[in-house]
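Once you've had a glance at the structure underneath, I'll fire off some questions.
Omission of a single protein chain aside, the complex is shown with its protein chains in their original locations.
Showing chain A:
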Amino acid sequence: MTKHEAKIPFRLLWVFLRRGNRWTLILIIFLMSVAFINMIFVPTLFDGVIKAADDQVVDMSTGHILMLPESGQNQIADAEKAVEQLRSIPGVVGVSSGLALPTTLEYNNIRGNWQIIAIDPDNERMVTKIFEHMIEGSYLREHDLFSIIIGRQIAGGEDVENNAFSFKDAEVGDTVKVSFDGFSEDFKIGGIFYSKFIDTDQKAFITRDVLDKVVPALAGEANRIIVRLDEDVSVESIVNKISAADIDGIAYSWEDAVGLMKSVTKSFVSINILMTLVASLIAAVTIFIVIYIDVSSKRKQIGILRAIGVKPSLIVWSYIFQAIVYALSGILFGTALYFAALVPYFSAFPFVLPIGDARLAFDAVGYVIRLETFIFVSIGAGLIPVLFITRIKLLNAIWGR
């Protein structure tokens, strides 16, 4: 191909885009944009659901690492020492020990079995974010006595999922009788939290101070320690460090600790892969139809170009470039629409799921893969009809048959 020949596809592309039907061009770019949004929206929505589930586990339940007693033990042998050892590990930003107890709670003649956890509120704030999700009252303070905070699923209310098995609209200031292991005491509801993580919303919290005061035998005992790490620290590497160090208890990553969530996440990942494939297929078919119709409608034009002696390869290149321009325009406008409209919308109005609020989670690597796929499919969609038209009988091409 000579230098002046090589310019021909670009010249043709330029005039076809500049002087072709403007509304057709706008429609094609619009359809390409929609096809690209389809390719990125569904996967990022599922990524958002997965991220919401993962974040909820970390923020509302286990932190990044959950320490439980050694096999056969009920408590972590020397919890205070373990907490100090964990705090000394680089990358650890918060450690909170707690004693989870199976209790019976009684309110207005409604009795039920729920788990309460005795915690040090200041330490707990360093690990979980339940304190940010108080819908009534306030979070526990360091030396609160006989104050209890309960999850929304315990407090109940008309629009609460487990209302049938709740206190049916308990409020801050009401009294709840807490009974466990022969001990029974009245607590005032100091706050109600709604983490949107159903497992956490079925729990209640009291301070370590009040437990130590009413049941001195349990003072200093803990059966769970939760750990928060810096965001850029590998959870597995810290779990390995803890396991290798002489620290009481067994360390689990948050993924291993909440096995159910792990399987939910796994299922979502599988669904996401499937949906990505389906979305890619739909996008591919859309792109193919759009470009195929566009190129096929120019059959006569291609025939004339062939008849006057323009090299078929140059004709093919001009339509490939045209398909690339369509694809890039679709990517550009689709991405702009995604970030300017969809992301802000779903940030303001997320999907409300029992595991948490799902927003769109943008993944740069996935985006690049989808972008490449989109361009690749567009080239194929442009190439196939133009190859066909440059190979059919010249007269059929000229006559548009």
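Everything that follows uses one rule, which is that a residue touches a chain if its C-beta (ideal position, glycine included) is under 8 Å from a C-beta of that chain, and two chains touch if they have at least 3 such contacts; residues count from 1.
We adopt the following convention: contacts and distances are computed from a predicted model.
The chain not displayed here is annotated in its UniProt record as "ABC transporter domain-containing protein", chosen from "Pyruvate dehydrogenase subunit beta", "Multisubunit sodium/proton antiporter, MrpB subunit", "V-type ATP synthase subunit C" or "ABC transporter domain-containing protein". The omitted chain makes contact with just one of the residues A:Glu5, A:Asp122, A:Glu142 or A:Glu372: A:Glu5. Checked against the full complex, the one of A:Ala164, A:Ala217, A:Ala244 or A:Ile308 touching the unshown chain is A:Ile308.
Listed here are the chain A residues that touch the chain not shown: 3-5, 7-8, 11, 15-16, 18-20, 301, 304-312, 314, 393-395, 398.
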